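The structure's right below; bear with me while I get my questions together.
A protein chain is absent from this complex, but the other protein chains hold their places.
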Amino acid sequence: MQPPEEPVMDVAHLGHVELLTPRPEESLRFFVEVMGMTESGRKGDSVYLRGWDDYERHSLQLTASRSSGLGHAAFRTRSPQALERRLAALRAAGNDVEPHEGELGHGTGWRFRDPDGHLFELYYETEWYEAPPALRPALKNQAQRFPGRGINVRRLDHFNCLAVDVRACRRFFESTLGFRCTERIELDSGEEAGMWLTATNKSYDFAFTKEAHGVPGRFHHVTFALDSREAILQAADIFLEHGVHIETGPHKHAVQQTFFLYVYEPGGNRVELANAGARLVLAPDWRTITWTEEERRKGQAWGLKTIESFHTHGTPPLPPNHD
Amino acid sequence: MQPPEEPVMDVAHLGHVELLTPRPEESLRFFVEVMGMTESGRKGDSVYLRGWDDYERHSLQLTASRSSGLGHAAFRTRSPQALERRLAALRAAGNDVEPHEGELGHGTGWRFRDPDGHLFELYYETEWYEAPPALRPALKNQAQRFPGRGINVRRLDHFNCLAVDVRACRRFFESTLGFRCTERIELDSGEEAGMWLTATNKSYDFAFTKEAHGVPGRFHHVTFALDSREAILQAADIFLEHGVHIETGPHKHAVQQTFFLYVYEPGGNRVELANAGARLVLAPDWRTITWTEEERRKGQAWGLKTIESFHTHGTPPLPPNHD
Amino acid sequence: MQPPEEPVMDVAHLGHVELLTPRPEESLRFFVEVMGMTESGRKGDSVYLRGWDDYERHSLQLTASRSSGLGHAAFRTRSPQALERRLAALRAAGNDVEPHEGELGHGTGWRFRDPDGHLFELYYETEWYEAPPALRPALKNQAQRFPGRGINVRRLDHFNCLAVDVRACRRFFESTLGFRCTERIELDSGEEAGMWLTATNKSYDFAFTKEAHGVPGRFHHVTFALDSREAILQAADIFLEHGVHIETGPHKHAVQQTFFLYVYEPGGNRVELANAGARLVLAPDWRTITWTEEERRKGQAWGLKTIESFHTHGTPPLPPNHD
Partner (left out) sequence: MQPPEEPVMDVAHLGHVELLTPRPEESLRFFVEVMGMTESGRKGDSVYLRGWDDYERHSLQLTASRSSGLGHAAFRTRSPQALERRLAALRAAGNDVEPHEGELGHGTGWRFRDPDGHLFELYYETEWYEAPPALRPALKNQAQRFPGRGINVRRLDHFNCLAVDVRACRRFFESTLGFRCTERIELDSGEEAGMWLTATNKSYDFAFTKEAHGVPGRFHHVTFALDSREAILQAADIFLEHGVHIETGPHKHAVQQTFFLYVYEPGGNRVELANAGARLVLAPDWRTITWTEEERRKGQAWGLKTIESFHTHGTPPLPPNHD
């Protein structure tokens, strides 16, 4: 018998996410004062931000824009050779891949679009964060001093895009980049309504869920990790005190069992807090969990019904007069 | 310039640890009643046990023996091809590698010894745990029902061996199996006193620390993961109620920042509880942290002095009349 | 100026609650196996149960009955003299107060009814719990060994009755027993929709909320305390695994800021878990917080809408054909 094909291990991890915001100053204040992130650079219309445990210079790029949504999301490869292999695979599958220069924090970003039109980037060369004296940690195995400000997010965890054709997007990321699907939702119609992909031992590095309005390229949320569920409960109080709109949570997803809390940042983008890493997928041959429509009707793990706006709110907002 | 050599990604994760115990019944009761593990098989002198989130049939093999210590530790490879490559690398470096058959839960285990004489095993074929009806979980993306008994350990996390020559052991695992060293301790004399190796995004899958008595092949501890630090504090109370000897903790290590609690199981082996996964190493080119003798003199992260027995107690115990 | 009247300090604390259940065996299994309570006696149709930190013999009396609901709730007075004073005050206000003998765990219980018809009891003489050898704690300042089984509820915290006339009930408990109202809800109509009373430094020992169906004497829930919010999150998973119906939560109440989780026990009675004691009312002259209808429309602290059944489900169930 033929042994199974070997897993491709070329993508190392999610590196950063660029969010577009029509209210850049308010968004920046939100990420610094409420989320407890640290500004690590500015260039053009962008401010670069990081959690205290992110090892690279930044994990969030906040870019002033006419509307909200995803600028791009970037994955770091495991090696220069791995980068070359993935670029070749993308091109072999007929994708345009263009070099992008001039961002802070990393070398050439090779950019391409997924079947739904979202912009992605692969890179290898990166800048390790060097904390200035005032932000140096007490323990040398930590990237930056724990801030003790607001919610103190630890690191970027994952993001979630909306897509008109979720299955096509999954196949794109599986076949060109070697992502593995740990969980997915398949409707009774056979349509794929959600998929969670990983390149690491985290049970997902990003997800795509069904766009209900037929508009491609929209964004659902970006997620930052905290150390404990207790820290997420504390965060809910801090959001409350700051008048931040809490959409839903804290509660536990059935899918992936993530302990979650969703809010909207001032620019309109949905931001999630989640518990860092309790659940790891260690099996190299993990068997994809497929949830049925009936199973998903039960709501979240402890019975909370999924809030309606979770299926409708994305960024940028729908165009006027859109149904 | 030559690009750096690509990382070897052939080992997927730590699979199981075999502990030897001269008090098999008491040890079994400890792991089932106090630790909250589940028995998943018996064969010969061994009982096979698992945490509720371990995906394979077992993660702990408890074997009746004349003394205590490590039976063997086993790593699962990422694929059959990866297994072949690692066996070839071991042999190319002059190691004896022998097939071992007949254990529950997995296919052929290929066994070899590290430079200090500990017994290791590589395997790929494995048995996924199938929970019997009474132990089926409510959520289908979970291996087994949460037990609600004692400490409810989630999964095997790592183990720690003592070695007379730590550096030689590190080089052995790096060069033959592709493990990456995330942190290490180097004494002023240049001797290596500790090293932490990983094949995953966990910041270590096992560690070796200095054997102070010149006796090869001894074992320091095995560690199981819980979901939160609060769960580890609760575990301390449960150990207290069961009269289990708490050696040190709960506290936070400076090295690796692990939140720890150490006890001795009835067979004499040291067992640790640690917090699952808050700290992940995502960088594919992580830069090894080297701690100096002076830095380590500061004790643990929050100032606790490392307890003396931590440097002396290992299993099996030292031979009589040994200094 | 006349000094204010001195507070009456005669009631020491809530002692126990008697729940009626039409499914006594299933209810008992729920409280022992899932809630982690300990049986401490049986008499007639009743089983007596306790949390590991309750100092009296029992805090819950579970009584087989044709339907569900509250049997009675009992308060312990601060002294024999305090008991006499309160009985005199009850009688002076025209209430029937009858001695009740023969229950396990305490001396004469003096029984009376509130304006809505619920049965209450005052007592002073009580039996301190003496743990049998197998349940003796490691620390002598603890009533009983921590069980390490299921949810491990710590102690009885409070209960909540429904009442047709909440204001009349509040005035009854304030004037005859000296309870202090820490928070209340007043509708735009002037009607009182909820009130929270305390005799201790806990911010409430019991509550009454509006009966929406005009049926007197019904019961809303009984609450047991856990040590942390993390323990309540863990409890949600344990309920999930046992197929226990989770009605709502975990979430944080705006009123009293209680972190809550509501389930139904097999007999139909609503049971709540709450976080022990983070919020204390230390002010002897605490100023009652009055919530308006508009404020309550905002839902719970973090925005969760109060679930409809919370306003309708009580025990015993409404009579057939009742609107």
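Just so it is clear, A, B and C label the chains in written order, and each chain counts residues from 1 on its own.
One rule holds in what follows: a contact is a pair of C-beta atoms (placed from the backbone, for glycine too) under 8 Å apart; a residue touches a chain by one contact, two chains touch by 3 or more.
The structure displayed is predicted, hence computed values, not measured ones.
S.K.: With the full complex in mind, choose from C:Glu6, C:Asp188 or C:Glu308 the residue touching the hidden chain.
M.R.: Final answer for the missing-chain contact: C:Glu6.
S.K.: Looking at B:Arg29, B:His100 or B:Lys252, which residue reaches the missing chain?
M.R.: B:Lys252
S.K.: Mind pulling the chain B residues that touch the left-out chain?
M.R.: 228-230, 233, 236-237, 239-240, 246-252, 259, 301-304
S.K.: Considering the entire assembly, which residues of chain C contact the chain that has been omitted?
M.R.: 3-4, 6-7, 9, 12-13, 53, 55-56, 76-82, 128, 139-142, 154, 183, 200-202, 227-230, 254-257, 276-280, 282-287, 289, 291, 295, 301
S.K.: Under the stated touch rule, tell me which residues of chain A contact the chain that is not displayed.
M.R.: Chain A touches the chain not shown through residues 34, 137-139, 145-146, 148-151, 227-228, 230-231, 234, 237-238, 240-241, 243.
As a convention for this text, only the chains that are shown with their structure count from here on.
S.K.: What is the distance, in whole Å, between the centres of chain B and chain C, each centre taken as the mean of its C-alpha atoms?
M.R.: The mean C-alpha positions of chain B and chain C differ by 46 Å.
S.K.: How many angstrom lie between the CA centroids of chain A and chain B, rounded to a whole number?
M.R.: 31
S.K.: Check each residue of chain A and list the ones that touch at least two other chains.
M.R.: As it turns out, chain A has residues touching two or more other chains at 228-230, 301.
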